[in-house]
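Every protein chain but one is kept in place in this view of the complex.
Moving on, here comes chain A:
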């Protein structure tokens, strides 16, 4: 019995939940009689006089057979007038209905209380027979561990009840959908947050208000800034435009009188020229009216859009047309190469000179390749590939390709020719034609001689010619070689050359290893005694060790013979330490020797041009000098002066402060002196002042005292934007008085910052002025200078004429 009752409540409350309650405990009978059940949970009807539910047709009266639909009705009732307490046990309170129908839910109390309960029921039933006591509420009972009189708890189920759960098992009917919706709405309404406290609200208000006003005020910024920076402001800003009526208006007052005038007028009017008031001719007016501005704008915009779209599409199509696959490019490249080869072959047959040029082009490409790092696997791409190369075969291949390309491009032509030669002697003739010119002759083209090529040539030839004069210049040699090579045994020589080339490479490597010993020699090589044209030549690079030694010997000789003076010169130039020393000494001498300064022999005027002056003879002069010396023997002017200067220097030096207290901390008395240690300790040394101006001027004493009278006239506080006195000084360096300036400059320098016209009202700037974006004030005034400044009379006239 107990178990069943539990399940029932569960069914009622949350039908779909897998109920913790033991369903299996249901009695073997399975179905209890409907009547019993009904009485089991709808214990008592509690009609309220006001509710709709409490009508006699209410489903609560329905018999046990109707219990299935009873749920829905009950829920309907809840929707209308239920309390949350009755439904999910939470404290959420729906204030949906004003009336409350109390559902008396049938809850069976635990087994012990069964008897009690029944007894109670009985009592109630009996008491209910009595009509007075009908209103009394029955005790609430609930299938829960904790029974409380105040709320419905779902503790027994262990989980909370959700409102939606109650609905789920029920078939979704149309009527329910609306209910659901409404419920959802109710649920979605969140609780309103607590209002902020007053201060916070006010703060927010202030902030918003500040931002708003700041934004509003910021539109004045440019104007204010401009006015601040303006050299001069003339108030009132708005300039009164002198009312000058247009000529038409003036003319309108005038009438044609004489017949001639009338005739002319007639003519003019026939042509509809704007003689009088109408500013526009009828034709112009018509043209203006033809299309309204908006229409025109729209049409223009449309056209523009169409054009833009078209151009986009075109661009896109063009781009897409260009895009081709990698493979395609490869094929194309190959095709091109083949074609070029074919053409070249043809050219060789037809026009050998052109072919040569073609070959030169190839040579140039080789040069470029050697110069650049294009295929050296050093680029970004190559580096990334290098990382991948370990794992990726393709990447490896790509790198290999690059390297191969580099090799191919940098390969010398004659090597190729060698190969060709090896392949077959069929093309020997062609070779004769081609190779010698290109390879061995020094290129004297428009490109200019390539020094590297040149050098390698010469070095080659040197070795080939075996001990020619080493001092010979490279160019003649080269010519010789070319002459030689122009002879028939070109090919054999070529072979020799290629061998030499290889050797050369090796020797170069050697040289690189031995370079540690070399540099002195190399550095000295461009001898400074050479003349300019020779200097222009590049220093020959020493190729072999033997040459090096030779060079060294030569250098020795040269050093002995020639470079001595040069070296001396260099020393004197390169030792800047010595240089300043000498003048310093000189300076010192100059500075210190005051005696010298005053007793220097000065040229005496022997020959004064006036013939009447007796020229003193040397002896006489000497005598006189002697006399002067004797006369001034007593007063040593210089010593006195130096003494005076010393005193002045001493006087101007900042004094040390002696804070020793004699007798403090030791014996005092007459004749006792504080110890040296103490004196040292309490002596505050004055900071060294700046160096005197006359420090290096022995014959001058410059007063270093501050001139307070002058200082009173100097600026002693820096004005606002300046942070250093140098800055400010720069702005006051230029005199503004009329004594130092021309009249115009003076007027300009002293223009008042603000000019106000007497008798004019200075109105504040208007917002329209601000709306105008231009920066100069004159523009502002232009804007104000509207054509509205026509007198009323003219306006009237205008109107009249337009009506006419």
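What to note about this one:
Just so it is clear, a residue touches a chain if its C-beta (ideal position, glycine included) is under 8 Å from a C-beta of that chain, and two chains touch if they have at least 3 such contacts; residues count from 1.
FYI, contacts and distances are computed from a predicted model.
Choosing from "WD repeat-containing protein 46", "2-oxoisovalerate dehydrogenase subunit alpha", "Queuine tRNA-ribosyltransferase catalytic subunit 1" or "Glyoxylate reductase/hydroxypyruvate reductase", the protein name stored in UniProt for the chain missing from the display reads "WD repeat-containing protein 46".
Only one of A:128, A:377, A:410 or A:741 touches the absent chain when the whole complex is considered: A:741.
For the options A:290, A:637, A:676 or A:761, the residue in contact with the chain missing from this view is A:637.
The residue from A:175, A:372, A:707 or A:756 that touches the chain not shown here is A:707. Considering the complete assembly, chain A touches the hidden chain via residues 229, 594, 597-600, 602-605, 608-610, 612-613, 616, 621, 624, 628, 631-632, 635, 637-638, 640-641, 644, 693-694, 697, 699-703, 705-707, 709-718, 721-735, 739-742, 744-745, 748-749.
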